[in-house]
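In this view, the complex is presented without one of its protein chains, the others remaining in place.
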Amino acid sequence: MAGKRGATPATYSPSLTTAKGKKKPPIFTDDANWVRSDGRHFHQCRPAFLRIATVNSASGSAYAEFGNTKVIVSVFGPRESKKAMMYSDVGRLNCNVSYTTFATPSRGQGSDNKDFSSMLHKALEGAIILESFPKTTVDVFALVLESGGSDLPVIISCASLALADAGIMLYDLVAAVSVSCLGKNLVIDPISEEEVYQEGSFMISCMPSRNEVTQLTVTGEWSTPKISEAMDLCLDACSKLGNIMRSCLKEPLSAPEE
Amino acid sequence: MAAASGSNLSSEMEVDAFRRLFPLRFHERHLLQSIRPDGRTLGKARDTTIALGAVTSANGSALTKIGCTTMLAAIKLEVMTPTAESPDEGCIAIDFHMPPICSPIVRPGRPAEAAPVLAKQLSDTITSSGVIDLKELSLVGGKAAWMAYLDIYCLDADGSLFDAALLSAVAAFSHLRIPVVSLNDEGRIVLVSEDNGGGKLEKEPVNKEKRKLKLDSLPFSLTCILHKNYILADPTAEEESIMETLVTVVLDSSSQLVSLYKPGGPVPAHTSAIQDCVALTRQRLKELQKILNGAISDMEVD
């Protein structure tokens, strides 16, 4: 088809048939007994699957899967900074997040999240001991294989695991979790469908052992008690996620040697 | 390799230094013993695995690994209006991506040179092999047909990229499930949700039977390195960087030659060497078919 590709016609993905006048059933209700579409409680995270050293050609790498959110992160370096860069007595961190074309339900939507690269940078830079690799750059590249909601927190957690795998000196691992505000309820680790309906979102990335927050973003309208509630919820989830990440790093060591 | 047999640290260091300083001599001394640094014999390919359905947001997908080389292929189907020249044919658009995660030489904003070359090769191979009948992608003659976007992502680049990419593409096509759709009043194609199958449908689906593509004569490939008199099957990235003459043979299921690439290189290949490459590919074809069939039957059991 290569020859015909120049004249590629406009395409669209077929949408689901919905009878006119009938709306899709709402994803949430204010009902206290409401159960999330994947059967979780409001304050229950998706099961996390983490694996390190997935990319052989990188200095360090990690793969994370939270439900349908699948992310792979490679770390290269510390290596020579770009020629144009000026001398710096601390190391540089360079982050890039990209999406596969099939990551989102309709093709090529991933470019909506251009700010993720700088968000990832800000979440990680506080945790890296940049003084330990002067004049050089550490590159953190993330690829979202499939976007299933809460993409950024998964990218951040996965990237910190990849940095640890690469042997980059860190103050602590960075774990990130987000909550969505849906009606009166706070739901943790939202999936894409829930994110579409959210009235507000709250994301925290922190270093659990040091009890320090490296990045915090809030959108939507929040009252102070709700912020506190969300923060407590996230910090608790972050420390749990931190433990899972730690055990994932230890896994290859505890496995019997062949 | 006398040095390699030594077990103390200092001699191990020496082997490593030797490998970095004199890569060609290091490899040639292995080849003399008919063995390769990773312990393979010359004609042996690395372990290969295929996992189907790795991406749930796509209509068909596959993750393949040949040694460390990892490829993720996914197909997304969209609807298009067929061209006037071929009103009852769909279309396939193939793209190959090398994101910065796959290799230290690729950086954001500076794509790998190999990517567009491989994309073209893959596109040519899949089109010319006739593995997919484009008529099968037609929905409503002259009105609507499927546009299959096949995107292949290299997640880890460690040599023989074409073989891994082609394998993942073929596997993704065998995993492809076409959704049931119908034509609505406005002339647009809409999905028919599967769970209300018992209920009354406003429109009859236009493609009730065509849920899977009929795939005949799947293409499989093997890349070999020609170096002096040696032929090394399925090279790693290190081997590819040291010995630069590559031959890629693509055969279909009935062992017919689909295509053959020998993009220059310092070693002019003897015809007999090419024949040897084809023979190696024929063996590899059987292995790959078995692995793919295994993956398909695994999936059907689930």
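Observations
To keep things simple, chains are lettered A and B as they appear, and every chain counts its residues starting from 1.
Following the convention adopted for this analysis, a residue touches a chain if its C-beta (ideal position, glycine included) is under 8 Å from a C-beta of that chain, and two chains touch if they have at least 3 such contacts.
The rule is simple: contacts and distances are computed from a predicted model.
Name of the non-displayed chain as stated in its UniProt record, restricted to "Putative tRNA (cytidine(32)/guanosine(34)-2'-O)-methyltransferase", "FAD-binding PCMH-type domain-containing protein", "Ribosomal RNA-processing protein 42" or "Ras-related protein Rab-30": "Ribosomal RNA-processing protein 42". Counting contacts over the entire complex, the absent chain touches A.
Interface note for the absent chain: among A:V35, A:M85 or A:V196, the touching residue is A:V196.
Which of A:K122, A:K135 or A:K240 touches the hidden chain is settled by the complete complex: it is A:K122. Residues 114-115, 118, 122, 125-127, 171, 195-201, 206-207, 210-224, 227-228, 231, 235 are the ones on subunit A that touch the missing chain.
Definition applied: only the chains that are shown with their structure count from here on.
Once the centre of each chain is set as its mean CA position, subunit A and subunit B turn out to be 29 Å apart. Per the touch definition, subunit A reaches subunit B in the complex via residues 1-2, 4-5, 7-17, 19, 54-58, 61, 68, 70, 72-74, 76, 79, 96, 98, 100-105, 107, 139, 141-143, 145-148.
Considering their complex, residues 54-58, 61, 68, 70, 72, 74-83, 91-95, 97, 99-104, 107-108, 120, 123-124, 127, 134, 147, 149, 151, 153, 155-158, 179, 181-182, 184, 188-193, 202-203, 237 of subunit B touch subunit A.
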